[in-house]
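What follows is a single structure, written as structure tokens, with notes after it.
Just one protein chain is left out here, and the rest sit where they should.
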Amino acid sequence: MPAGYTATIAERNSFGCSVELVLETPRGFEASPGQFVHVLCGGDGRILRRPFSVSVSHNGGLALLVRPVGEGSRWLCSREVGEELDFLGPLGRGFNINETRENVLIAGGAGIAPLRFLAMEMRKRGLRTLLCWGMDGGEDFGRLPDIIAEESGLYVSTRDGKRGFRGSVLELLDALEVDRNAAFYACGPREMLADLVRGLGDGELERTQVSVEERMACGVGACRGCAVPSARPGAPYLTACREGPVFFAHELDWERM
Amino acid sequence: MPAGYTATIAERNSFGCSVELVLETPRGFEASPGQFVHVLCGGDGRILRRPFSVSVSHNGGLALLVRPVGEGSRWLCSREVGEELDFLGPLGRGFNINETRENVLIAGGAGIAPLRFLAMEMRKRGLRTLLCWGMDGGEDFGRLPDIIAEESGLYVSTRDGKRGFRGSVLELLDALEVDRNAAFYACGPREMLADLVRGLGDGELERTQVSVEERMACGVGACRGCAVPSARPGAPYLTACREGPVFFAHELDWERM
Amino acid sequence: MGTVLQTEVAGIGMKNPVLVCSGTWGNGREYSEWLDPGELGGIITKSVTLKPCAGNRPPRLWETPSGMLNSIGLENRGLEAFLEEELPWLAGFGVPVWVNVAGFSEEEYVQVATEISVSGLAAALELNISCPNVRKGGLRFSESLGDAVRLVARVREKAELPLFVKLSPRTADMKAMCVAMAGAGADGLSLVNTVPAMAIDIERAKPRLGNVTGGLSGPAIHPVAVLAVWEAYQSVDIPIIGMGGIWGWEDAVEMIMAGAGAVGVGTLNFVDPGAPLRIVEGIERFLARKGLARVTELVGLAHRGGFPDRAS
Partner (left out) sequence: MGTVLQTEVAGIGMKNPVLVCSGTWGNGREYSEWLDPGELGGIITKSVTLKPCAGNRPPRLWETPSGMLNSIGLENRGLEAFLEEELPWLAGFGVPVWVNVAGFSEEEYVQVATEISVSGLAAALELNISCPNVRKGGLRFSESLGDAVRLVARVREKAELPLFVKLSPRTADMKAMCVAMAGAGADGLSLVNTVPAMAIDIERAKPRLGNVTGGLSGPAIHPVAVLAVWEAYQSVDIPIIGMGGIWGWEDAVEMIMAGAGAVGVGTLNFVDPGAPLRIVEGIERFLARKGLARVTELVGLAHRGGFPDRAS
């Protein structure tokens, strides 16, 4: 059930270029991996909420991993423990977990947020899971990779090889010689997703889920503002906020993305 | 010389319903009583600066006394020591100090801000000075009356007699039987000023100065937004920010105020 | 709540004067999870066109100072799906439904309006002749008084329902436009649609919106909307639904004082789905504080000298 929440910041962890906010919700909170919350951010003359993936969900609380890229996310990153946040959620359609195949999770940059949650969930269910995280933009996430490595196992790549594999996260996948019969789950920059999809064969599209980012107003499917091109002829657009943010790769029209 | 300043908040004193901010300006600062500074305040979607009287000016620093009445002033009141403020000033025409007569200073509410400065200046010059402060709106200014009483001597009035004289500040003046040949200096709500002026005789208008408040945009005389009705036929309006905020009572058209 | 907030516009009774604006509340299903639609004064649907309409190329949103641009472009599933799946559901809440009608030709407007009218499920029509997001139709009618008059008269002739015309604030002579609309048979006016506007991404030197231009909504346009309502109230006797940047009950009261018989909450729904009902409560508290028995006493009050000044 989506709802409006006031949450208290219980913990704030600085992870290099990003900030993790651990939130406590008095009424309890449950989400599935891939879902997001729509956060009211401060900032001068900004009116719309900002979507952030649930990156950990446990004991009725949740955590967000925020990269400061603009006014709203910067405002969020500078909140302190004890302050309150106003958010709607959980919203959207999360990942569909494949219980039978090997699961390969591919994160780019802050795209790790929902995949960390997904990996934890898969591990809880005892599924075969491989989590790869590319920091192709040269970002530094501090201790976070170590924490996630302990939680679920993790392969990291960087373009310059400073950390983990040297190359893009897709090159890392090749190097790991992952099972092409696996189910794929990806979240990251639009170009990374497009590159990934370009490399997929027919059967693989149906086994690949991507979480896409699109600017949002309502976050609940009411405004049709977050349209992404659909592959189905009759319905030219899907909403990232309600029908997504997670889509099977074959649901989207990658030519028009 | 007016200028743009970045000042550091060196001290913050809570005085009941108001907050005093003591500012340090790296380049030094000099103002005369009645002048104001134009402060950039935060607050969602607010774009204009807010005018505040210089309430103390000393050793190249200054103090403001701020009553939180709206978003800008509330923002200002919640600043902390060490934070920086951006202001323009000193701006406007201050009080013209009469060196020969007795000087009677009449403050209403936060109108004390410039009159405190004026009284200190008069005392420095050894002039006969009587400072009356009415808290007709029932405001509580905490320890501030005591501090000002020590600085320059002070008579206080409140409507309910909770503190000092029981009645309006104008009734206090009557009760004190002040010398009608004195020079008068007033700052307070528009109605208080109008009541005061209504009670003045012909010769007294020329000996009475009032500091008026008007909404401002530029604060420097460029926009003509802060117009107050002039008593002079040829020039229908004067600017509160440049030709004021202090006017001799006979300069203004009180019918149109 | 009693009768304090009860009101009516063009003969349509409402339990309170707060509606939700076209296109900002989907067709209700999304927000029915957040509030009971039956508590609203009324519902204005997303624009309906004759055929399904894909809408504009993304990106469709851009945030601007105290506002947002949208170029949704009338995306909707068309009249047939609307009549089958949306309208009956919406009509079930017992609050009046304004069906917002759009088209790419006069004939389409007329046909959609007629079929909605015939359905018996709607309380009124809102004719969207001011959508800045479609090249044909839409704003074109709003740009030309003559075209607008002809369209309204044609719809008026065929449709039984009370007819509200939704105007653009980008109207050179708002008063003349309002008079013309009333003359052509409009029973009410909806003021305002979004303000045509655009933004450019300077890093790419390309428009931010896939459709290049869009419509500005939100608090930024509120003072523009208040003036539109003010001018309409001065020039015609038909009721006005005021909308544009309402961000709290104070803005709603302001609109009503400017002359609106009812108000629409738009962009604010996206930020605070519970806002319409909180605005209802705020208006009620204001009336109580001011000692007014009915919200209708507020309508156009600022044209009648306002509240008496307190003696000082």
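In this document, chain identifiers A, B and C correspond to the written order of the chains, with residue numbering beginning at 1 in each.
Here is the rule we use: contacts are C-beta pairs under 8 Å (C-beta built on N, C-alpha and C of every residue); 3 or more make two chains touch, one makes a residue touch a chain.
In this text, all values refer to a predicted model and were calculated from it rather than measured experimentally.
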Open item on the list: Could you tell me which displayed chains border the chain that was left out of the figure?
Closed with: A, B, C
Open item on the list: Which candidate, C:Gly73, C:Pro169 or C:Gly188, sits in contact with the chain we can't see?
Closed with: C:Pro169
Task: Identified contact with the non-displayed chain, of A:Gly45, A:Gly134 or A:Gly188 - done: A:Gly45
Task: Option from C:Ala54, C:Ala153 or C:Ala302 whose C-beta touches the chain left out - done: C:Ala302
TODO: Since one chain isn't shown, list which residues of chain A touch it in the complete complex.
DONE: 45, 191, 194-195
- [ ] Name every residue on chain B in touch with the hidden partner chain.
- [x] 1-2, 4, 40, 44-49, 88, 214-229, 234, 236-237, 242, 256
TODO: For the chain that got dropped from the picture, name the residues of chain C it touches.
DONE: 64-67, 69, 142-144, 168-173, 195-200, 202-207, 212-213, 216, 218-224, 226-227, 230, 245, 247, 250, 253-254, 257-258, 286, 298, 301-302, 305-307, 309
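Heads up, the rule we're going with is that only the chains that are shown with their structure count from here on.
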TODO: Could you say which chain's mean Cα position falls nearest to the mean Cα position of the entire protein shown?
DONE: C
Task: Between chain B and chain A, distance of the C-alpha-averaged centres to the nearest whole Å - done: 55
- [ ] Please report how many Å separate the Cα centroid of chain A from that of chain C, as a whole number.
- [x] 36
Open item on the list: Can you compute the centre-to-centre distance for chain B and chain C, using the mean CA position of each chain? Integer Å is fine.
Closed with: 46
Task: Set of chain B residues in contact with two or more other chains - done: 45
TODO: Could you list which residues of chain C touch at least two other chains?
DONE: 65-66, 219
